[in-house]
Each structure stands twice: as C-alpha cells, then as structure tokens.
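As you look at this complex, bear in mind that one protein chain is not there, while each of the others sits in place.
Chain naming follows the written order as A, B and C, and within any one chain the residues start at number 1.
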Amino acid sequence: MTDSLSALRASVLDANVEIARRGLAPFTFGNASGIDRERGLVVIKPSGIAYDALRAEDLVVADLNGDVVKGSLRPSSDLRTHLVLYRAFESIGGVVHTHSHFATVWAQSGREIPCFGTTHADHFHGAIPITSQLSRDEVTGDYEANTGYAIERRFAGMDALRMPAVLVAGHASFCWGHDVTAAVETAAVLEEVARMAYDTVVLNAAAEPIPPLLLDKHFFRKHGTGAYYGQPRED
Amino acid sequence: MTDSLSALRASVLDANVEIARRGLAPFTFGNASGIDRERGLVVIKPSGIAYDALRAEDLVVADLNGDVVKGSLRPSSDLRTHLVLYRAFESIGGVVHTHSHFATVWAQSGREIPCFGTTHADHFHGAIPITSQLSRDEVTGDYEANTGYAIERRFAGMDALRMPAVLVAGHASFCWGHDVTAAVETAAVLEEVARMAYDTVVLNAAAEPIPPLLLDKHFFRKHGTGAYYGQPRED
Amino acid sequence: MTDSLSALRASVLDANVEIARRGLAPFTFGNASGIDRERGLVVIKPSGIAYDALRAEDLVVADLNGDVVKGSLRPSSDLRTHLVLYRAFESIGGVVHTHSHFATVWAQSGREIPCFGTTHADHFHGAIPITSQLSRDEVTGDYEANTGYAIERRFAGMDALRMPAVLVAGHASFCWGHDVTAAVETAAVLEEVARMAYDTVVLNAAAEPIPPLLLDKHFFRKHGTGAYYGQPRED
Partner (left out) sequence: MTDSLSALRASVLDANVEIARRGLAPFTFGNASGIDRERGLVVIKPSGIAYDALRAEDLVVADLNGDVVKGSLRPSSDLRTHLVLYRAFESIGGVVHTHSHFATVWAQSGREIPCFGTTHADHFHGAIPITSQLSRDEVTGDYEANTGYAIERRFAGMDALRMPAVLVAGHASFCWGHDVTAAVETAAVLEEVARMAYDTVVLNAAAEPIPPLLLDKHFFRKHGTGAYYGQPRED
C-alpha cells in the first residue's frame, strides 16, 4: 500500500511480463494493473503492445476516473473495467485480466467452476462465479465499465479476497489480490483449477463438489487467523 | 504492396519459419506465400522442404498462372490453391495453409467454428466457415485449384478481410491477410480460437454463440474506422 | 536402508526438486519424504517453500510421532499423512504427494483408474485404488493423519509395493516405493497412466480393462523373481 509509484510501476511491469511468460495471455490477450490507494492512481498496461516489448515507461498512469495522468500511450481498453473493480473492492491492490485457455472455456460455456477438490479449495472459497450476460444497452453503452458493474453485482455480499476471481460470460476471467503480484499468482492457479475441473466434468459428468466442511478445512488451513500452512509471516 | 520482390521473399521466408516455430505445421504440413500485386508474382515455399533448412533462395517465384519464373525447386503442391485465392480476393497480400491441430480437427469433423466468445470476435467477424466436400470430379481433376474454387464459392458475398480464414472439409485451414505476416498471425489466433471452441463444445454441447451485438462490439473495437483498441496508426 | 541421514537428505531434496521439474507439482502442490528406518527418522519438505528455493538444510527431520528433531522451518502440513503410511507399510522407504493433473482429475471424479493397457500393467498390479470420502469427524479432527488412515484402510490385505499409489477422493494422489527416488518415478508414471486412462474412457466409455492374465504377464515380467525385463541386478 505504501509502495511508491515507481515501485508500483515495476511490479505492474513484472506482472504483465509474467502473465505472458506463464502462457496465460497468448498474443496480447491480457493486462495487469496495480493501484496506489493513497494517491488514487492506477498503473496499467498500454493497449495492444506486445509483452516482450513492454518497458516501465510505457505503462499508463490514470486516476480513478480514467483520466490519464502520465504516459503517452493509450491505456488498455479494459481500463474502465479495472477502475470499477478498484472502486467496488476496497481491499484489493491489483487486477489481472487474461484470456487464459480453460478459464475462458468455462466463461464461454456459461458455467461457474465447481469446487471439485482441495487444489481449488486451497485457493478459492467456493465455486468460481460467473456474471450474467450483458444486456443490449450495456454492450452499446459504456461497455468496459458495464463489464465491471456486472462483476460488482455478482459479488454483492461476497468477500473479494476469499473469492479473488470471476468469469465474465462469453468473455474471459478477471482476478485480483492484495497486490498485483498476488493477482497474477491467482490467475495462474485459476487456470490450473479450471483445467482440472474441465477434465473432471468430462470424466464424470455427475461429479459432485467437495463437502463444505472440506472446503473450509483447506481454505482456512491456508488463509486467515487459524492458518497453519506455510511458514509463519510477520505481517 | 510496394515491397520489392526481395523484401517479399524475406517476409515469405519468415512466415514459413514462423508457422513451424509456432507449432502450427508439424512435419512439413504447411506453406506460406505472398504476392507482389504490381508485378503479378507470387513467392511460395518449395514442396517438401523442412522449415529449418529453408533459405530465401529456395523460395519459388510464380506468376498467377502458376508458371515458375524463378527458382530451381518445385513449388508447394498447394500453389494452385493459393493462386485461386489471390485472384478471388483482391484485398489480400498473403496466404497461409497449415494443418494446425484444432483447426484441422474442426475441418475433419465437418463443422464450422461457432463464435463462442470475445477472443474469437476480436479477430473474426462470425463463425469460421467450412467448405463443402469436393465432388468426385473435383478430386480427380485439377484438385488443388478446385480446393481454391470451393473456398471462393463459400465466400460469395463475404468480405475476405473480415473473415480471414476458412476450413476445407476433411482437410485443414487456409488463412490470409493484407500481407503474409498478418496471415501467419491469423493462423496462430485461429488455432487458439479453434481450441477454445473445441473445449467449449466438449464442456457444454448446447453452448450458444455470443449475441451479434457483442460480436460487432469486439470486432469493430479492433477493426475499421471506429476502432479504439491498440495505439493509433498512421496508415 | 543404511543410508546415513545426510544421504537421505540429499535424495529427499532431489525428489522434491524432481517433482517440480517433471511438472507433477505446479506451484507448491506436492511434497516428498524419505525415512531412515534404523533411526526412525523422516526427512520431509518444509511447508509452502518454492521448490527452486529449497536447500538441503531447509528440510525438516521428524520422528515417527511427528516431533521435529532438526530444522527451523515448519514441516509440510501433510507430514502426518506420510507418518501414517510409514507405520502402515513397513516395506516402503519414501513417500511422494502431488496434485499432478490427471491423477488429481481421477481423484476429483471419485473413480479408481482401471488398468486399460500394458503401460499400466508394467508398473501397477491392477486398478489404482481410491479411498472413500473422509467423514465429518475425520475432517474436523486430526485431518492429515485421518487421510493416512483412510489410505491404510483401503489397502487392507494388499501389498503396498505391488500397488505403490493411491488416489484420495476429492484431493489428489500419494505414491511410495522402496526409497524416495522410486516413489518419484512412480508418481511420474502414475500421471502418464492416469492421462492414458482418461483419454481411453473419453474415446470409448465402454472400454474394458485388460485380462488378468495379461496384467500378470506384464507386471511380473518386470517385478519379482521371474522378471526378465531390463538388465540383471545384483541386489
């Protein structure tokens, strides 16, 4: 949270390079951003630039209204979706959008991703939700912002850090986290979980989600005050 | 369009190497060509030569009748298909033929590829069409040219640059673009889109294509006079 | 068996690095341990440490009650499962737990893996068994130990070295062997066998396991006193 803007730029640059390196965003199908909450500024990938050509100075800095404060390139066309998420979920510090293969397949299929096992439960507290289709007016209007509002509606009453991912119907996924580095990690785990769930359904169309108790056991063994997975942290 | 022949050769060489490098043409299952419209000359891969052994001087230069103007090797056996496409679609400058895996699977299945999501809509304005099967006479006659005519018939009334790809039933795909570099990029995106659509159908046999309005939104956000994706171009 | 503790540490370190290198444990989804039977000591991966950052001195040494004898880091949260297996199966010297993709998919689907071919029969004497779901009390109680007991119950009357792998329902796989190196090899073969069986079922939902006689032929051609595969061993 107290990162200076240049440290934020560095982590946003790394995050954009990382989503390409991990195969989550073939071509230019993805973008990552981070927010400096104190200054109200968001750093995001410019639109349509190849990941391997990206430099820190190419990143675009915008305020929460979407006005570009710094940078000579156009921001990602998905910027307005990111901004809605930052306003809706105050606990998050980074957002990642990718068309990673299996997450996109679930989004295209119009299905949420059930929690079929502990790999999923270790990272997401329940099924990965999917938005409803955007209406005609939402598509023809402020499309990118409306994509964000569709996510916000779907998350009414939910804790964004216990469910740090969503599928946008007919489109792809958005992930987030306490910072952009965590959001990238979540995007990578989401893709693997989406692939496992896909193959599970193909193998057994009647496969059942794991019981809520086992979901809780695994999720809270890694997250929250009772966690005992990993090494103790000082934060 | 004003490329000299040697610049064209260089880009055709790159394109042939690139389709192999990207895994679109295992073995020698593919070829790329480019056209110099002013001179009416087509540069194409020679037949049956491994991509990693290919040199610029191995490329074959032919006129639009298929007569070899330059080069000591036989041209790709698919040359006559390419020539029909160049004559049918005046706006294109390059053609790529590959047996890339999932595009070929759709072609073998006899199904067009529905537009299930925005990844597809960002690049192709609608379902990827498939030709009808060639008749007995078309196979025993001038087979390679007849493959081109089957594509031309399927595209009656269509804009080749809004739909820069086709599946040939029981065979594989052809892609094209304003130049050969764009055609290779399209072939790569087609393969990813074909794989996404394959997995979407497997996951949900009743999956629906996205609404026409969302298709238009995504396609025209990237293509044409109202485009706002990417950085402004000077061309 | 007579390995000194430092040799055991070295092979456990290698095993943990190897499960990551072979793609069996994306992220930190896996752990390997080895036992020194004479001293009654188990060496295991610390919890939540990335494989590529792991050093021999990070490994944790525990006794069979789970008390840490050496090492400043927390052991893998799955340690108690490993300990139950070492007590239940006296012939084994190493245990590997991974969330490798296709083995996990079978575990999530709640299905044992049938022996559909000789690749499987060369390594496992029959279908890969799956445990029953843990009860409510088993999850809320000593969860990790109870996971081990569920495996032990499933193996009643079985020879752990003829069937060196198990699926835990809704979770993932555990493998073992006469030492930790053998356990890693088994985990790698299990993943390939699980993938072959998955695709076999998808291609032919009515596929039949191979006859018991062919299973015996292949398994015992490689294992036991009548084996004639490979080169003669001196052990």
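Operating definition for what follows: a contact is a pair of C-beta atoms (placed from the backbone, for glycine too) under 8 Å apart; a residue touches a chain by one contact, two chains touch by 3 or more.
What you see is a predicted model; the values in this text were computed from it and never measured.
If you put the missing chain back into the full complex, which of the shown chains would it touch?
Displayed chains contacted by the hidden chain, ordered by label: B, C.
Looking at the full complex, which residue from C:7, C:56 or C:202 touches the chain that isn't shown here?
Checking the options C:7, C:56 or C:202, the one contacting the hidden chain is C:202.
For the chain left out of this view, which of B:105, B:127, B:145 or B:161 touches it?
Final answer for the missing-chain contact: B:105.
Determine and list the chain B residues touching the chain excluded from the picture.
26-27, 29, 46-49, 73-74, 77, 99, 101-102, 104-111, 133-134, 136, 139-140, 143, 170-172, 198, 201-202
With the missing chain put back, which residues of chain C would touch it? List them for me.
These residues touch the chain not displayed: 116-119, 185, 188-189, 192, 195-197, 199-200, 202-204, 207-208, 210-211, 213-214, 217, 221, 228-232.
By definition in this document, only the chains that are shown with their structure count from here on.
Quick one: do these chains touch in a line, a ring, a star, all-to-all (complete), or other?
If you draw each chain as a dot and join those that touch, you get an open line.
Would you mind checking which chain's C-alpha centre is most distant from the centre of chain B?
Result for max centroid distance from chain B is chain C.
Chain with the smallest distance from its CA centroid to the overall CA centroid?
When every chain is reduced to its C-alpha mean, the one closest to the whole-protein mean is A.
Working from the CA atoms, figure out how many degrees chain A turns to land on chain C, in steps of 5.
Superposing chain A on chain C takes a rotation of 90 degrees, nearest 5.
How many angstrom lie between the CA centroids of chain A and chain B, rounded to a whole number?
Chain A and chain B have C-alpha centres separated by 34 Å.
Scan chain B for residues touching two or more other chains and write them down.
Residues of chain B touching two or more partner chains: there are none.
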